[in-house]
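Heads up, one of the protein chains got dropped from this complex, but the rest are sitting where they should.
So, subunit A:
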């Protein structure tokens, strides 16, 4: 018996050497009403339930772990947790009916705060514009992570976006700026896509070493959130993650919106054009192009017919016989 017990004890020893670096998880939840309507398989309520489980799991895995939650609607993005009022000790006095009072206080605190604020956020949401505020939410999450990393040394951070909308609701340049900022801060962006596929978010996950998943069965969201999206960034190189081999990197034309494989780029504003513009002006920034360059680009491929004599002259040096007379002339 002793022998068995000992070996078991020995085997568990290496686990004591786990990495204790705290980690920050920032979740951005999209709340656009139209987006949720378009997904009949699940509701915002079910998703927020699954999300709270994932948040609690993250907090439970290390005592110094932190979370922040943002809601990103069509009209505004705001923090659900932590909120300034909340961090300044204006707690609910235990009268909440949404969360059981027997829950571990930290979990209860997060859960209550998120649910209350999410409710308030949805109440105030109105009709939005064509572009959502996901980029703003991501920017705020990055700013908050920057502050946390300044306060706590060696804090790892990652962002999880629970997205329900496709590319049409995402402004291009701001979201790209977010990706580059996240790259600089070594923060990975994970994307849990419940709606139609989004190539911007695919690129975001690809560029920052995050996980992108099109969730086909939202009923099992808890499992997705606590497995594929739960892996710590430092462990990712050693795990087999749901990989995305074919990221759509093709550009699209600024004017026609068509997909471009081989296009033209304006030297001033770097806009991408599928064809050489009809007039010699950039349709985006209005700068005038060089006529010479334009005419060179417009000129199609031309098959030049070589003169017979010229080809002879080219071929002669290749033959060994032709080399000898050349050597004679050199002398």
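Throughout what follows, a contact is a pair of C-beta atoms (placed from the backbone, for glycine too) under 8 Å apart; a residue touches a chain by one contact, two chains touch by 3 or more; residues count from 1.
The definition used in the following text is that contacts and distances are computed from a predicted model.
Q: Pick, from "General transcription and DNA repair factor IIH", "Protein DFG16", "Centromere protein X" or "Coatomer subunit gamma", the protein name that UniProt gives for the chain of this complex that is not shown.
A: Missing chain, per its UniProt entry: "General transcription and DNA repair factor IIH".
Q: For the chain not shown, which residue from A:25, A:74 or A:110 touches it across the whole complex?
A: Of all options in A:25, A:74 or A:110, contact with the hidden chain holds for A:74.
Q: Which is it among A:36, A:200 or A:224 that touches the chain not included here?
A: A:200
Q: Taking the full complex into account, what residues of subunit A touch the chain not shown?
A: 72, 74-79, 82-84, 87-88, 128-131, 133, 135-137, 139-140, 142-144, 146-147, 150, 167, 171-174, 176-181, 184-185, 199-200, 203, 207, 245-254, 257, 259-273, 276-277, 280, 282, 284-285, 287-294, 297
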